[in-house]
Each structure stands twice: as C-alpha cells, then as structure tokens.
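Below you'll find the structure, written out as structure tokens, and then a few comments.
Missing here is one protein chain; the remaining ones are kept as they sit in the complex.
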Amino acid sequence: MPTLLGTSVRADFPFFQSHPDAVYLDTGATSQRPSAVIDAEADFVRTSYAAVHRGSSLATGEATWAFENARERVAEFVGAGEREIVWAQNATDALNMIALGMADASAGLGGDRFALREGDEIVVTEAEHHANLIPWQRLAAKTGARLRCTPVDERGLWSLDGLRAVVGDRTRVIAFAHVSNVTGQIAPVADVVEIARGVGALTVLDACQSAPHMPVDLAGLGVDFAAFSAHKMLGPNGIGALFGRAELLDELPPARTGGSMITTVTMERAEFLPAPQRFEAGTQAVSQTVGFAAATAYLGALGMDRVAAHEHEIGAALVEAVEATPGVRLIGPAAGEYRAGLASFIVDGVHAHDVGQFLDDRGITVRTGHHCAQPLHRALGTTSSTRASAGVYSSLDDVAALRAALGEVRGFFGADR
Amino acid sequence: MPTLLGTSVRADFPFFQSHPDAVYLDTGATSQRPSAVIDAEADFVRTSYAAVHRGSSLATGEATWAFENARERVAEFVGAGEREIVWAQNATDALNMIALGMADASAGLGGDRFALREGDEIVVTEAEHHANLIPWQRLAAKTGARLRCTPVDERGLWSLDGLRAVVGDRTRVIAFAHVSNVTGQIAPVADVVEIARGVGALTVLDACQSAPHMPVDLAGLGVDFAAFSAHKMLGPNGIGALFGRAELLDELPPARTGGSMITTVTMERAEFLPAPQRFEAGTQAVSQTVGFAAATAYLGALGMDRVAAHEHEIGAALVEAVEATPGVRLIGPAAGEYRAGLASFIVDGVHAHDVGQFLDDRGITVRTGHHCAQPLHRALGTTSSTRASAGVYSSLDDVAALRAALGEVRGFFGADR
Amino acid sequence: MSDGLEAMYQELILDHAKTPEGKGDPHAHPFTHHELNPSCGDEITLGITVEDGRISGLAWAGDGCSISMSSASIMSELLTGAERDEALERIGEFREMMRSRGKVEPTEALGDAAAFQNTAKYMMRVKCAMLAWVALEADLKASLAA
Partner (left out) sequence: MSDGLEAMYQELILDHAKTPEGKGDPHAHPFTHHELNPSCGDEITLGITVEDGRISGLAWAGDGCSISMSSASIMSELLTGAERDEALERIGEFREMMRSRGKVEPTEALGDAAAFQNTAKYMMRVKCAMLAWVALEADLKASLAA
C-alpha cells in the first residue's frame, strides 16, 4: 500500500467534484467533508430525526442511540472513555467550558478542587491560539490568579526549559496546544504532563491540530482535559468535543445551564446530572454528532498512521517549497525537523493578504493573517503570515502548484526590485 | 386559499416520505425539516464550503457572504437589525450568553450597566423552561442578587397582577417565555415591557415557542433581549440565535472568548469586536446558519399569519380532543381561550411515560415528562405530563388519531376500573 | 395493538404495577438509596437490612411509570432473602439483558424479571426498568463497605 493518499481519496469529496482543479491547502482552518459524512448526516435527518434524551417514543430512542453511539465512536477515536467526551459547539467552546467551570468553582458554585485563588498561576505558551489564551486571561481576571507565559524563540518555538522556568508551586493549570496551528511544532506532551504532575497542576491540551492528523490516545498521553473540533477533521461544523478525565468532569461545575442536564430543579436551585450530560444544556447538535462519528470512521478506515505518514510527506514538501523560494521566510521548525503537515511563511515585502489574493487567483486556497495567534506573530516581529496546510486529500501536485505560484509573488508585487 | 396547511405541505418533508403514516405531534420539542432546508445546507457544504471571516480567498468571501446573508434573513424574519442577531448553539446557549455576560459585568470585566449587586432582583415566572431559569439562579448565586418568581395558578398560568406584585425598584431583569412550552399560554409582552420600563429593568424574552409559530416582531415588541432555536422552526440542529438591542449587545461582555471575536490580543489582555462578532468565538456553525435562513424563507413563503392560523385550528382541535376524553385533564388555558397550538394533559391513573409508550405504539409521537419545567409541574401537583404540539405539517387527521388512541389509554392500563 | 406493546405491558407487569410488592418505609432499614430518572421524574428510595451476608429485609417507596414500579415489585419478590453475592449477580444479569436492546435472553435465575426483556428494545424505558435495581446495587455496595 503506498503511503500517499491525496489523489486516491479526492473522489470521496464532493468539493473536489465541483472544483476539480482546486488546490485546497487550508485544512488547518477547516477541512472539506467526504460524502460519507455529508450523507450520514443528511440520511439521519431525513429518516430518524427526533428529540434526544426526552420523551419515550421509539423514534426518540433511535435518535438517542445514534447520539450516544456517536459519542462512543468519537471517544474511541481519541482513546477516551465514552463518559469522558462532552459535546461542544467547537473546540473554543470546549476550552471555555473548562475555564468558565473553574470560574464558577472559584465563585463557590461547587467543584472546590477547581477553585483558583489570588496568587495561583495559570501557564500557557506564547504560541497559543486565542481560544486557548483569552479564556484563561478572563479566568485570571475573575479570580486574581496570574497568567504566566512561556515565550517563543525567533522561529516561534517554545521549549521545555522555558516552560520549567515559569512553572512553580502555585501553578494550577498548564494549557498548551498539541500541535501549533502556525508553527507546526509538536508538543512533548508526556514531558509537560510530568512537569504538571510534579506541581499538582492540571493539563489542558488543545488537540485541534493533532486529532485530525495523527493517532491521538488521550488516556495514554495522561492529560486531564483536551479539546478538538469536528470541522477540522472531515466532520461537520457546529460540533466539537471536550475531553476530561471522568472523575474531573463529574466535579467541574457546568457553566452553561438549562434543560436536559439536571436531576432536580426548584425555583431556588438546581442539581446536575453526572458528566457528560451535565455539560450538555439544551437541544444538542444531534445530526452533527452523527456526522462527526462518520468522519472518525472515515479517518479510522484510512488508518491514522497512514494519514500521519501521508501528511508528513506533504508537509515536508511544503516546507521544502517554501525554503526553496527566495525572499520567503519559513516559520517554525526547519526542513527535516519534527513538525506537522503545514508550512507558515512570510514573504519579504509583500503583505500576507496580498500573497493570499495572488494564490487565490491561481486557484490555491491558503490562510492569511494572524491565524488567531497575535502574540506569536508579535514575537516574530510581524502582524501576519501565510499558511499552507495539508489534509488527506492533499497531493504533491498541490505542493507543486503552490511552489510555482510562490516563485512569482514577489515579482508581481514588485518586491524583488 | 384555505387556512389549513397540514397535508398539503407534508410532501415537502422527507421524514413524512419515509414515514407516511407518522403522526408527529412533537414539534414543540423539535420540528421536522423540509427538503429546502436539508438541501440548502448540503449544497452549501458540497460546493461553497470554506472558513468564514478569515483569510482572503474568494471561497472565504463566498462562505462569509452566505453566513452574513443568513444572519440578515433571520434578523428580518423576527423584525431585528442584522447587527442585533448573534448566532448561538441553541436558545439555551443564547440565554446563557446574557446571564453569563451579566455575571462577567458584575465581576468588573466591562459592561458596567449590566452589573448586578447584592439585593438587586431578577424576576422570572414559575412556568419557565429550565433554560430560562437555571442561568438566572446561577447569576443570582454569583452576584448576591435575589431571584424572584411570579407563581402559576392551578391551570399553570401566571398573571400580570402576580408579576406586578413581585416587580419593584430593585428589579433589574424580567425573563419570561413568549409562549409556554407546557401550557401554551401566550404572554402579554407589551404589558410586561411596560412594567419593566417602569422600574428600569431589562426584558429577556424566551421566543422558542413563538418564533416558529406566529409572526414575531422583536423591535415592535420592545424587548431588550430574546432567544430562539432553529431546530424548533424547521431548521437544523446546532444553531440558534440571541437577539439584543444593538446598543446593549455592544456593551454586554462576551462570556465565551477565543478566535474571530477580537481586535487586539496581547498575552495580558484582549479587546473585543463590536456585536455580533464579539459573541461568536471560534469557528461558527456556518452550514447550519444557511439551513436556518432556508427555514425562515420556507416559513416566510407560507406566510406566518397563515402558519399561525393553521396551528391555531389544529391546537383548538387538540384541546377539544383532550377535553372530550374522560379521565384526562387539560393543562393551561381552557378550550376557546387564547393559547398556542399545543395541548398538555394528565391522564388519571396512568403515568405520562406509559401514555407516551401507548401512543408511540400507535405511531403517534408526543412528548412526555416534565418538559424541562419541573417547578411548573410541581405547582400542578404532578411530576410529568403528556404534550401534543402542532407544526405546519400537522393535520386534523393527526388530531383524530390522537383522539382515538387517547380514548383507549386508560382502558389498556386498567385505570378506568 | 402491536405485539411490542402487549409484550412490554404483559399482564404480569401491569398486575405488579397495580399491587406492588415490597412497598414500605425504606428508612426502617440501615442502608437506603434514592434514585431518580430525570427524564420522566420516576423515583425510588430503597432500603435494605443485611444480616450474615443476606438481604434480610427490603422496603421501598417510589413514584413512577408502570415499568419502574413493577420492576421494583418483581425485584423485591425475587431478591428479598437472597445472598448478597447472588443478588449482585442477578443485578448484573438484569443489566446485561436490559442493555442488549432485546438481544440477550434472560437467565433462568431472573425468574419473573424476564418479563422486561421486551422493554429492553425501547432505549428510553431501560432506565425505568433499571431504577430499583440500581438503587439496590448502591445499597449492597454500601453494606459491603460498612
């Protein structure tokens, strides 16, 4: 079996049927979806749709089964127990559930072990996506805790030594991305978990850019919480997941409250169900969970080892294309180093927005801007960069198209003169 | 043009193609979706899918246009400005955005006009859905505010006099359902708004059961905030909306933070965009917004006056069927009184769960339980009831089937002996 | 009337629901547990006394649908007087049957509780049938820890 997927799987994706020449190098932002996912969701809606966890009808039973079965499938995919997966709107929502839950705990609303006090510390890296930064800033502001940050170097990389330097006795949380969406740096999760355990801190893993692209075993990694989004892993919009170790989830206060997550409600107070239901207030994104499960099934059938190997090859080619182009600076680990299947870069003398426009004109979709990582870009001395990122359907032809176009960008904008 | 829709529109709904004999009387929980909605969403995913509000490509532009166009369509449907509609996961999420935003304001995180202090009061009715109750309980617990409640009578109805009795100078918020999901009571919104304005309180309208079933003009009603869910109005799961008057939304702190809702982010702090973006952290449920807009277009084409008239007739027939059955007690306004197109009832000597099972066996889908309104049921002296609720596709045949089955329930369970 | 409904609401089940066994004051016993089915409000409080590793006394109070009430009744008949280990085994067998969506046949030892096999096909009712058994399991575990 050849390692490369790419062209051989493109036929599974309707987007490439309607855009056969599309060079889609923006999977890091959001992925295209295979028919298997689109159909699973649409079929569910057409034939089995009913309210979940409410009422007694057979239809409700079927819908509830589909919903809970989806949870099991997604849990299995990331090496979690089914009670350890909570549905969220997206990864951002999942990360907020943790930070907002800890804020509630700090306000005396239950889950005392999560309460932060004045002087406690939360540690993040300077490379974090805003979704794994601002919620912690807000939590710090509410509780008097201090947000500390381990800095990045001139390539945008943070180090374990740098992390050790900011972690201390008061550290209560270490929140970090498994894979950076800008640099492609892959975090040494086991080491971070060890550092965290050494001081009794909780670990929060932003798995947005790892779960879609490599085998991820959350139990094996030993993290306490994690978050990821379906739309980046061939699944639907509007659905993501919070992972939490079972005993933690049962104690974390639910920030969002309402129907379907309670046991007893009086006008004065409410008691909550155990996890995962305690976090799932209101009518859930039922059909999307079915689509999410179909996406993990599709990826599982390809084999995540194969997906990772494929994207590693495409990623290496992207890096090489960037490094080979004069006047283009690569961000993140250099060619040949351990990194994820993406390449972010800065074109000398051409703003990223203009680079993106030029590439778009050639039918190449990339992402331009700060990629929701302003502090990282500031540390790199820029406000924006361009990112090309791979998915299962990416091919070396895509990379060749990018390489050719990239060679002309500076000329077009007169930046080579 | 005949008033009744029902049978004439059933052909638009794939669910009734695969279940031609289904008697679906559970639209109050969640509605079926017409092909127009399912297809709009699937077509969008197949052909135009890309990240929204990020990057510079033409595809992103198209997706962003679809997303913002959907917002305009939904805003128009409820008589709001486009900047006054914020996408939410569901109505529960929307209601939480208000309560959690006010908690943040109270904690000094901006939006001072929303800050509650010890002794301030929040008023709700005893008939509220848990989604419009528990978030206020939590807000009260965090701020020292007091949650006050206007009680229901033996039919489950609250009154303006009762409301006036609990509203006072310290009242900061009055939160109430436009239409009760259990009793079908329709709130006198204009009067409540007047009472609220008299004391300078904000009004929060739970429009879950009104927006799908009658013409709703939020600007005309004069409420400050409102919430509703697409899945109850022929639209997709996983998408709902928060309405807020523009000048309020721009000041309310966003409880959920992350990407796409900021202007400037440093490691220390973040500044937020104006509404609606400030509340839309992370990748949004883009395709679902397209489906939501298609649902409002479908309803708009039928005409909301006609929808309301149709459901009024079906509702009246449901009420009559219930009142005509010996040993069955109607909840809510009596036959002939002003009420929404649903009928909740209690069968003497038979638990609601058993009633639901019996009806399900006859192919009739209803909702059984406390309908996320435990306090209301407690006030009625029961833990659960059965609810039949109408939608555009409901017909008098559906009501006849219910009536026939209802007549046999007590006999089957030996409750008539 | 479909076969499913007749099979679910067998005479045996409806009779137990009307005149349940084991109803009494749970708090007359040292180990009590309260269990609730939040989706429909069914609830039960079940108390037991354990002597020499045997359930020497059992009483419950509760309110709910005919499935939850009859299940509590049939369980009381079956397990009052049983050895603790035997009771835990029955609970395990019952749970396995109820979780199988109707595919696992009841063991002979389950006696009249076999009547709930058809209920297992209705996912939303499984919790109703399990209610009393889950409460008993909690009591037994508490008695083991004591």
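By letter and in written order, the chains are A, B and C; residue numbering begins at 1 in each of them.
Here is the rule we use: contacts are C-beta pairs under 8 Å (C-beta built on N, C-alpha and C of every residue); 3 or more make two chains touch, one makes a residue touch a chain.
Since the structure is predicted, the reported quantities are computational estimates derived from the model, not experimental observations.
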Chains in view touching the one left out: A, B
Candidates B:Leu4, B:Leu109, B:Leu160 or B:Leu273 - the one touching the absent chain: B:Leu273
Residue touching the undisplayed chain, where the options are A:Asp104, A:Asp354 or A:Asp398: A:Asp354
Residue, one of A:Ser18, A:Thr266 or A:Thr383, that touches the chain absent here: A:Thr383
Touching residues (missing chain, whole complex) on subunit B: 53-58, 60-62, 64-65, 262-264, 273
Residues of subunit A in contact with the chain not shown: 350-354, 357-358, 361, 368-370, 374, 377, 383-384, 412-414
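Note that in this section only the chains that are shown with their structure count from here on.
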Chain at maximum distance from subunit A, centres defined as averaged CA atoms: C
For subunit A paired with subunit C, centre-to-centre distance based on mean C-alpha positions, whole Å: 44
Centroid distance [mean C-alpha coordinates] between subunit B and subunit A, Å: 31
Sequence positions of subunit B contacting 2 or more other chains: 353, 357, 368-369, 374
Per-residue multi-chain contacts in subunit C, two or more chains: 39-40, 122, 125
